[in-house]
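Quick one: the structure is below, questions incoming.
Just one protein chain is left out here, and the rest sit where they should.
And then chain A:
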Amino acid sequence: MDIPEDDFSRDDMLAAELSLGLLSGEDLVQAERRARIDRVFGDLVEDWDMRFAQMSDDIAPVTPPKGLLRKITNEAYPDSPKRLWQQLGILPAFLGAGAAALVLFATLQIGILMQANAPTFEAQIAAEDESIIVAAAFVEDSGVLSVEWRVGDRVEGRDVELWLIADGNAPVSLGVLNKGTKFTEFAISQDMRRLLAGGVMAVSDEPLGGSPTGAPTGTILAVGQITAG
């Protein structure tokens, strides 16, 4: 059978490949991004998800260990500091094998980090198309701002710098985000703490080591309002 080369068939095949998890590298990143923002394409992926799901019909159920539901509800229910972090991830459940689980995994990790203290302020710093999402939370007791690079590709040979913009003032650098890990912590001075309420955080693309001028020099990648935790 020949493959018709019209746009619909091409999209439908791409949707099948994404759903089945055949793609890797840049193809995968592009297709996942498209499934998030293109409703029609997302529906094609979902149709394929339903077709392929039949392959799991014959897999025998296995009862999970007894305590697992308890562990899940302990994470899910209490009005713990973690809840705030968990609400930040806004990815559809319907994605091909890919980014969504990584985000959740990161959430659980930072959830553990955050367990002891509720954040005083937090911000979700997101690009308009959500291709980049960075979460930040400040805990008053420790004076530490925890920042998590949640979604988006880092650019080789460039750094990402975090900025605090208070009430119409010029952006103040909070520092450069770590590259090897998704998490970065910044100690926030007393003076800076006063600027957090009602302020805005942003991340910008900068040369290695951060902006040489003290003000953002590259593209502003994402912006987010700081809210009380």
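Criterion: a contact is a pair of C-beta atoms (placed from the backbone, for glycine too) under 8 Å apart; a residue touches a chain by one contact, two chains touch by 3 or more; residues count from 1.
Note that contacts and distances are computed from a predicted model.
Undergrad: Which of "4Fe-4S ferredoxin", "Regulator", "ATP-binding protein" or "Sigma-70 family RNA polymerase sigma factor" is the UniProt protein name of the chain not shown?
TA: "Sigma-70 family RNA polymerase sigma factor"
Undergrad: Can you tell me which of A:Glu46, A:Glu130 or A:Asp205 touches the chain that was removed from the display?
TA: Only one of A:Glu46, A:Glu130 or A:Asp205 touches the chain omitted from view, namely A:Glu46.
Undergrad: Consider the whole complex, including the chain that is not shown, and state which of A:Met13, A:Val29, A:Ala166 or A:Val223 touches that chain.
TA: The one listed residue touching the chain not shown is A:Met13.
Undergrad: Tell me, which residues in chain A touch the chain that this view leaves out?
TA: Contact residues on chain A toward the absent chain are 1, 3, 9, 12-13, 16-17, 20-24, 46, 49-65, 68-69, 71-73, 75-77, 86-87, 89-90, 92-98, 100-102, 104-105, 108.
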